[in-house]
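For this depiction, one protein chain was excluded, whereas all remaining protein chains were kept in their positions.
Order as written gives the chain letters A and B; numbering starts at 1 within each chain.
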Amino acid sequence: MTDGSISGSGGRIVVDGRPIEFAAGDSVAIAIMRSGKVPGGGGTLCLAGDCGNCLATVDGVAHVRTCEVEARPGTAVAGDPGHGKPPLPIVDGRDLTRTPIGRELGVRRIDVDIAVIGGGPSGLAAAAAAAAGGGNVLVLDADSGTEVVAIYPGRSIVAREPAGMLHVRADEIVVATGSAEIQPVCPGNDLAGIVTSGAAERLQAAGVGLGVAVAIGSPPSGVACTVLDGRLIRFEGDATGRLRSVVTTNTDGSEMTTACDTAIVGLGRAPRDVLARMTGDDAISLVGSVADEHPLPAAPTAGEICRCMGTTVDDLASAWDAGYTELELLKRASWAGLGPCQGGACLPHVRAFIAARTGTVPEPFTARPASRQITLAEAAADTTIDAFRRTPLHDEHLALGARMDRFGGWWRPWHYGDVVGEYWAVREGVSIGDVSTLGKLVVSGPDVVEALERIYPCHVADIKVGRSRYALLLNERGHVMDDGMILRTGESRFVLSFTSGGAANAEMWIRDWVDTWGLRVHVMDRTMSLAAINVTGPHAKELLARLGLAEPPRFLGHLEADIAGVPCHVMRLSFTGEAAFELHHPVDGSVTLWRALLDAGRDFGIRPHGLQALFGLRLEKGHVIVGMDTELDTTPHRLGMDWAVRMEKPAFIGKAALERTSRLPDTRRWVGFAMDGEAPPEGSPILGRDGDEIIGNVTGSWTSPLLGRALLLGWLKRTPFPDRVVINGREAVVTATPFYDREGLRARA
Amino acid sequence: MVVVNPGAVAAFGATEAVASLQPIVWHEPRDSYDVVIVGGGGHGLATAYYLATRHGITNVAVVEADYIASGNTGRNTTIIRANYAIPEAIRFYDHSMKLYEGLEAETGAAIFHRKKGHVWLAHSEMGMRTERARVLMNQAMGVNTELLGPAGVKALVPQIDLTGGGRYPVFGASHHVEAATARHDRVAWAYASGATSRGVHVIQHRPVTGLLRDGPGGRVLGVQTAAGPIHAGIVLSAVGGRVSQLAAMARVRLPVRTHPLHAFVTNDFEQGLAKIVASTELACYVSQTERGQMLIGAEFDSQPSFSRLSSFDALRSYAYKITRLLPFLRSMRILRTWAGLCDISADFSPIMGETGVDGFLITTGWGTWGFKAIPAGGEALAERIATGRTPALIAPFGLDRFRNELAMADQASAGTR
Partner (left out) sequence: MPALEPLVGRRVIGDPDALDAAIWSGRDVVVLRLAPDEAFGIGATAVELDDEHAIDESEAGFVGAVLSTADLADVIARVDWSLPSDPSALAQGKVAGVPAKLLIGDPSLLVTHAAYAGELADRLGWSS
């Protein structure tokens, strides 16, 4: 090949550090060839995006087909030929992913009636016909810069545009992607200087000279070359990997060697139908040469069949002989088709290879995304996940120095810097905690009592207005799904609370069941409408009195009251073991209420507590945290919570299962343990008394500041249940819970 | 004329790969066998192999609907590890990991087994609580897993962004030192080669369409196929994501649902990511294959389905998540995406052995985690078939555990394969 003369330079690209001139409209591959070099690592160039022979690293993206990228001033190209492996990209210190929530690349989204992929004559004709039929038509054409990556189920098309990504939803898709030229498979087909007929025409059009050129098979039009009629036997080259001559058959079968700079091969075509085969949807049709029957090439006998992976015909034959005698096995065993062109070049030959051995032409191997490759960043364009919720007190927590953490789909204060101090504030003074994340539903309706009686395993009808009851929520198998409070606010109206993150499931659960039963019950999720502050500690009542709550509810009572001017639903319960009042209130009053509580409690040494202190406080009381302590098949019995289940009730969800499983041997039990010294980490294995068998695990662990010992909750899973175990190399004693204030006097005080 | 940067030829290429293949022998099928195994995935083939090698039982056929390893065995992300959270699972997977370590020596087949270490990241206090529990339980079971802080993670995975893209800060990780990967289809072929060379029949392209029974509710006597019945002393179902359909033929209902799981690979790069990196919270993971590709997976689709079509929603979210942790992946191009059908059990643990129907055994519930289990699962089922007794290693994983309220719940370990 000779250097092409440049008429109308487009500027310079930089190839392996050296600038080269390109002409306006050149692809990077053509620009490289214009400079007298060859892109990639040798092999037949198609310059049409079908083979993997012109790969390079372009502007930091490895494995780019240079024929598919337009040359622009400054485009940086580093060689990364088919067989080489580029190093891992290095990300500089300024990490793009740190910019807000990762919207680095835009996505344009379009809904159309008909999308036509391919802007050649058949595609344009199909588009015109569709438009004439009144459809809203979109043509996606790689030459115009829209590269289709894949078609996904639901007829959604993902494409790359110069400015970003394009996501299209179409009712119908017409694939007009044409056909690819067959690559030669013979010895020497890895040399540089071989092009397809189409590539020769493209080079000619770009004004890139081919030097002395010979054509094998159907010749290109308008390209000066010597046409050889014989069958291709091999290519011959020099030590640099450069083509020197072509060997073909004479009419008498003898070999004829023709010296040349460029060999042009026209060996037929194969459909470019990968996109059409990705989803197999009836509303995807093919037009033009992609839809045509194309004969397979002759079965290959020698040479590299898969340039991407370096598989030779001999390799294919060896794999076949070892028993890998079908297309999908042969592909995986020989690696043919596993490379960047995904069989674009080798598939017709592999099929011909098999057809010659079995007499049947195998179906092509499965087509999967991506047809045009995209980077992970392009795939992830405008992707967002995990919208974490913030309570109205988020900024208050930050101002108080809280370490925020994600928990149950919310940002929550883990601690405020002094877990033990927070603990003592609850036990000895007064403290506030943000429990806005609790699930909260309002249920109402003529059948609401009936519905709740069936949903919960405890009695509901006897809860008086203004009173409440703790309840477990069970599934049909009698396993614990959630827990919370049932608060009666009217004859036919209740407020239900659930764990953080439990409300959405609970709402579905209740709606599903009441519909199933045909009961008239309304359900409103108030989780994000109401915030809640837990005021807890020996001084809680007094603190609330200062803010206007003269008549606090009794234990398990609740009432409506204004506190610091904020309308609150005040619920008296206790998770911490001390007197506790949950103030549920509209989110717009939260900051006022929170600050008023902190102000009014200053002389009590009030301070907020985070989750970590709360976990310790509840542990001393032996309260379960569903999800942290429970497992998939945890029954109330295993938790020691038979008291929360009223088997005498006529029916409730899970009752039949509990009746059955109550007759099974007692094999797993969740209990308390106490031991001297520091608390071992949560998750510690529990060993039998002789310390050699694992019989359970710790789900909660806390060095009690008050009791000066380690208190634990955890599972025993070997019977007979022991009363002494070994945890962390130390002896622990199975201990009844609660560990603290067994009579519950403090909570009721 | 100069070729731009002629690349170094990879040390191990297609020719070497082909040279290392072990032959698979195809036999003319018979119409009766002592044992018929339905499903030519890893579990079916391994069971056949161990029947032949450990128990001398070779009158065995593996009946496969498509080609061998066409199911999840040829689609998975090849992670082999034992860092589970419950003792029964740790013991089982640790044994499997050890069998894997010896598999190349035992079979002579190249399965590209590489020890890498599995770094399981945590991004919250609760995440750390899970990893800490895992480390403690692993160590108590003699499995080499250690707890790392952020600096320890950085030392093992220098490319990591410890801020997690500003969103998922790395609090630490558990590092399971012995974790490995192996080339998936080569594992299936190693077993197929070892089994067929000893006389086991592998029959491809023969979907089982029904079961032969000794009257309604009676013993299973064989399988029905489009090409005629095949009689069997014992039938083992090892059909991956199709298990509900096969079990229904025996009127057995299983606590299993089939969910698609996707995966994708980039093009080849020089080796540079030594560890398997995973995150439970983000439910995504990556390792570098022997070819140099980045192999990336994440959580299964929440919607049950039998579709193996790729999903863009999965691709974009997987790509988004993994690039939070390893930003260098951003500029890598995706070579191929695919999906498998995972048999997800109610407690995220396998179900092996008896079904309550005479002559009909199952191995299922392999979900997104059963590649690592192929050697131990196959070995144990072979023992069960040969001796009629359920080995202690798999006794906790019987189907009856659901009725007996003895679930082997281990969801937090299944999350990232």
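Keep in mind that, in the parts below, contacts are C-beta pairs under 8 Å (C-beta built on N, C-alpha and C of every residue); 3 or more make two chains touch, one makes a residue touch a chain.
Computed from a predicted structure; not experimentally measured.
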| item | value |
| --- | --- |
| In the full complex, displayed partners of the excluded chain | A |
| Chain not shown: contacting residue from A:153, A:230, A:586 or A:744 | A:586 |
| Omitted-chain contact residue, chosen from A:231, A:357 or A:522 | A:522 |
| Residue touching the undisplayed chain, where the options are A:128, A:385 or A:749 | A:385 |
| Residue ranges of chain A at the interface with the undisplayed chain | 100-101, 103, 106-109, 111, 167, 169, 382-392, 394, 410, 442, 444-446, 448, 492-493, 520, 522-524, 526, 528-530, 586-589 |
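Criterion: only the chains that are shown with their structure count from here on.
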| item | value |
| --- | --- |
| List of chain B residues in touch with chain A within their complex | 1-10, 13-15, 17-19, 21-26, 67-68, 70, 74, 87, 123-126, 129-130, 132-134, 136-137, 140-141, 159, 161, 163, 165-167, 185, 189, 193, 196, 204, 266-270, 272-273, 292, 307, 309-312, 315-317, 319-324, 327-338, 346-347, 404-407, 409, 411 |
| Touching residues on chain A, where the partner in the complex is chain B | 1, 15-16, 32, 36-42, 56, 60-64, 77-91, 95-102, 150, 152-153, 156, 158, 167, 192-193, 240-242, 278-279, 306, 309-312, 314-315, 318-319, 321-326, 328-329, 332-336, 339-340, 342, 366, 368-370, 373-377, 379-381, 383-386, 405-407, 414, 611-612, 631-633, 635, 661, 664, 667-668, 681-685, 687, 694, 697 |
